[in-house]
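Accompanying notes for the structure given below.
A selection of the complex's chains, in situ.
For reference, chains read A, B, C and D in written order, and residue numbers begin at 1 within each chain.
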Amino acid sequence: MEIEAATEQKSLLATLAPGKRARLRRLLFEFGPGQGTLLLLPIDQGIEHGPRDFFPNPASKDPSYQFRLAAEAGYSAIACQIGLATKYYPDYAGQVPLLLKVNGKTDIPSSDDALSTCNASVEDAVRLGADAVGYTLYVGSPRQDTDLEQLRAVRQDCDRFGMPLVVWAYPRGSAMDAKGGQSTYYAIDYAARMAMEMGADVVKLNMPKIDPEKDKLAPAPYNEMEVSQEEAIRSVVESAGRSLVVLSGGSKVDDDKLLEQTRFIMQAGGSGVIYGRNVWQREWSEAVEMVDQIKEIMLSNVSRIP
Amino acid sequence: MEIEAATEQKSLLATLAPGKRARLRRLLFEFGPGQGTLLLLPIDQGIEHGPRDFFPNPASKDPSYQFRLAAEAGYSAIACQIGLATKYYPDYAGQVPLLLKVNGKTDIPSSDDALSTCNASVEDAVRLGADAVGYTLYVGSPRQDTDLEQLRAVRQDCDRFGMPLVVWAYPRGSAMDAKGGQSTYYAIDYAARMAMEMGADVVKLNMPKIDPEKDKLAPAPYNEMEVSQEEAIRSVVESAGRSLVVLSGGSKVDDDKLLEQTRFIMQAGGSGVIYGRNVWQREWSEAVEMVDQIKEIMLSNVSRIP
Amino acid sequence: MEIEAATEQKSLLATLAPGKRARLRRLLFEFGPGQGTLLLLPIDQGIEHGPRDFFPNPASKDPSYQFRLAAEAGYSAIACQIGLATKYYPDYAGQVPLLLKVNGKTDIPSSDDALSTCNASVEDAVRLGADAVGYTLYVGSPRQDTDLEQLRAVRQDCDRFGMPLVVWAYPRGSAMDAKGGQSTYYAIDYAARMAMEMGADVVKLNMPKIDPEKDKLAPAPYNEMEVSQEEAIRSVVESAGRSLVVLSGGSKVDDDKLLEQTRFIMQAGGSGVIYGRNVWQREWSEAVEMVDQIKEIMLSNVSRIP
Amino acid sequence: MEIEAATEQKSLLATLAPGKRARLRRLLFEFGPGQGTLLLLPIDQGIEHGPRDFFPNPASKDPSYQFRLAAEAGYSAIACQIGLATKYYPDYAGQVPLLLKVNGKTDIPSSDDALSTCNASVEDAVRLGADAVGYTLYVGSPRQDTDLEQLRAVRQDCDRFGMPLVVWAYPRGSAMDAKGGQSTYYAIDYAARMAMEMGADVVKLNMPKIDPEKDKLAPAPYNEMEVSQEEAIRSVVESAGRSLVVLSGGSKVDDDKLLEQTRFIMQAGGSGVIYGRNVWQREWSEAVEMVDQIKEIMLSNVSRIP
């Protein structure tokens, strides 16, 4: 048997139920950069970190900033929690798709036993006209039992309502720390596969960081492999299988680096990026310009159309 | 993009469903000081602290005292738990709106892992003719997982019944203590945003207390900021976004200070105050007079009509 | 405002729904001493302590003893758990009202984290023809979260079925111990208020015990108050507000003391007493005679007719 | 009042609902020794201890052995878990009544916090044509809260379906150990009462073992009583009140001792025995003969016909 190259595989949307396909196509083709790509704007930092992320650009403290940016700069969707979706999305309904994030937590207690509880339901998402639902899975947390059970209910509701499921697949917790922490190639690779196995239609991953000291703590063969960051990205995209992959930006990084990793993920067969702080921590015109650059890189590096 | 000043924004009630709007307008315009303000009387100290708060004014031990005060002195609403709502509110139904507080706890065990369990439902509130529901969220508590899950159910019932949701947003717990405790600007700012993100229509906040020693323990940039209490109040009101904000009085303080902070919150775009002990720990005529002064300050400092 | 004296207040039954009023009146006026008083016979010691309480009077080990006593000596109701209600009450149905106690626990594990789980439902009570439901609330226990949630469900079912709710309000647990323990004025006073706030129609309290050493551990102002036992009783009855109060006897005490505290509770505006071991640990004729004495004291000291 | 002797009391079945009475009479009169007695065969050791109990008689490893024994030697019922009931009982349906044990656990983890979780429902029992349901209650376990809640649901379903409830009342857990352990007169006496209070129709008890050293650890007055094993049995039967009592055999003991304790329990007013290993750890003909002897002792010592 000859395994087909990723770009030769049949459409990743082929096995999706009609509701999922209709909604996901809206993000992939009708909004954002198009051509089957995803450019997502996350505005859940107010829960996950508190308002501290808004200080670099005070205008960003008003959620209208991000909603208007998502709509006017042309994102594929805006990802936020129930409060913003209820009080800010109405003004932008129809102008940019909504990805309702259904769980979240503060970063105040330690994340040794991380668990992110649902504060909204898939039915909330349907009611608000969302086109996708987001869920954070803490892969490897000692509380994975509760996490997986909770995700099951969300996934089943997504199946019931034909709602695409986007899984934020985050390695986390004390046991993961003991194996090198949340950013190793091992950790991200496991997270990618896990999300796909749990039924994610789209997987959001953080960039794997190559760090020989930490990699040594990972199980074989990861502890003795030497891979470049580019190779690691390609590998984790493969681990996600028929789930689409978007790469996260995390805290604000150097512009060149951001664009480079955008290129990596697209070349690796990923579907796009989810960039928040790297964009909206900038003044308006600068933010719009950065979005344009990202889009350009994305579209010129598409290697797999879902 | 030019961000509109808070007072120029469109009505904060614009995105509320009809039931929420009808009920909330009753508190904002028909009862209490009016002009879109909120003056709330809390009588949940019997649960939260026990009867000790009633000793300074023995008459206050009989809940009729607070109910009659709320009705005759002209509060926007009285906030209490199910027992009082069932046994005392009937005599005042129609004379003052009811805000049913649906969770609570004693202060006997440590609050390291604070969680306030629901002892009543939104449906109870509907049955009793309440115009709003109150929920205490312990932001940052190690038990935030259970807390947020519980709040979700309350919030969803509020959506179902068109019931305004007032969130008592209290930073609490051992992890918060390690970051400076429950009263820092950081803590209150996070709590404000959190409540809004979870779907609060109104957020109740405690006054942030500026204390350089404690502020140092907060994450950046809070640990190195120098703000006045007035600025901090303005900031936390902004963090609550399109949720209305009421400021709590806490234990009895100096009258001038109470009136000053009333002015601060109104000037900052807040909607009003929730004063209990500062009012009903006084003898009747003195209490009524204090309410009059508070109302006067409130009405002469309105800076944002929701 | 002039606060009305307790005896001048309007009927405590005025705000009760019809089902609750109909059932509670049966206990207050049709059975037992009458004139709006409550004389309750508890036979839940078999669960709470095991059979050891039956040794002083071997005849009392057969539950028929207590049922017959309740019916023939003329109690307002007999309080027991589901097993006895199912297997013994049928013979006495119509002869004495049933108060079904819906939760309970053994005293074998430590009560540091006391919680009493429901072993029966309000619907069970309805099915068995009970006229009231009993629930033990461990005020201040570290597990108050579960306790209050459980009580909510019971209270809501009582509302649904028009069933009077009697709350055994017991301060308990390690945190309460650190504040002076379960018997201080502070503890009982808090418990009284808590039960009322949670929706109790009747509150069962233990006699507060004045002990200067323990009182010092209570929060202010309790730690520096000097009250007599009689004053403490009056205070806790007031703290229960519009909930009726019955005083518990606890383990067997001196007869004179028992009658004295019966007088205290009636004079303080309480509705009566709940005496078990003090009565049924006696031989039949002696038990009946003691009941007669208790009734006499009760009726000659009524100070508030609900 | 003159308390009637146990044998003079009215029928213990008098207060049972029709479904319970019909089913229980089948065990008491139609199958097994008859004359209102119970001879039960338990085959739940495979769960509770693993296959090690089958080694003394290898034939007993095949559950058909016990089913055939129950049917052919004439037991009142066979008690087993859902797996055996589903896969082996069909061949014997109608030949011997089924008592479906609905909870169980392995003995691999420590029993300090013993809890036996339900692996089947009363509805399963109804569907399989069972005539009774069995539940293990760990009296005094630190997890009694969960245990009692779980039992409540089983008991309520038994009430709903008219299914007799047999409670395996086992003192257990670290707190019980501190009071003398699971086999003292105190422990068994408490367990008997507890099961009756929780609504058991039949209580299964282990033989109380008199051990002065352990008895000293029990609460008064047990710690200073001197009773014979025979007296202890009589006492625990009385503690179970109107619930029928069957005595357990436990691990294999001397034949004479087994027959002696059979006589004790019958003379004490018990309804019979539940003997497993003492019977089926024998070769077929020997097992049948032992059953005959047990039946003979039972029938010649009946002292209370339910």
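The criterion applied here is as follows: a contact is a pair of C-beta atoms (placed from the backbone, for glycine too) under 8 Å apart; a residue touches a chain by one contact, two chains touch by 3 or more.
The structure presented is a predicted model; accordingly, all values stated were derived computationally and were not measured.
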Homomeric complex, total chain copies (4 given): 5
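The criterion applied here is as follows: only the chains that are shown with their structure count from here on.
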Touching groups left behind when chain C is ignored (all other chains fixed): A, B | D
Chain labels contacting chain A and also chain D: none
Chain A and chain B: spacing of chain centres that average the CA atoms, whole Å: 35
Centroid distance [mean C-alpha coordinates] between chain C and chain A, Å: 57
Contacts with 2+ other chains: residues of chain D: none
Arrangement of touching chains [line / ring / star / complete / other]: line
Interchain contacts, given as pairs of chains that touch: A-B, B-C, C-D
Complex interface listing, chain B residues touching chain C: 44, 46-47, 49-52, 55, 59, 61-65, 68, 81-84, 86-88, 90-91, 104-106, 108-110, 115-121, 124, 146, 284
Interfacial residue positions of chain B with respect to chain A in the complex: 1, 3, 14-15, 139-142, 144-146, 148-149, 151-152, 155-156, 159, 171, 173, 175-176, 179, 186, 189-190, 192-200, 219-222, 235, 238-239, 241-243
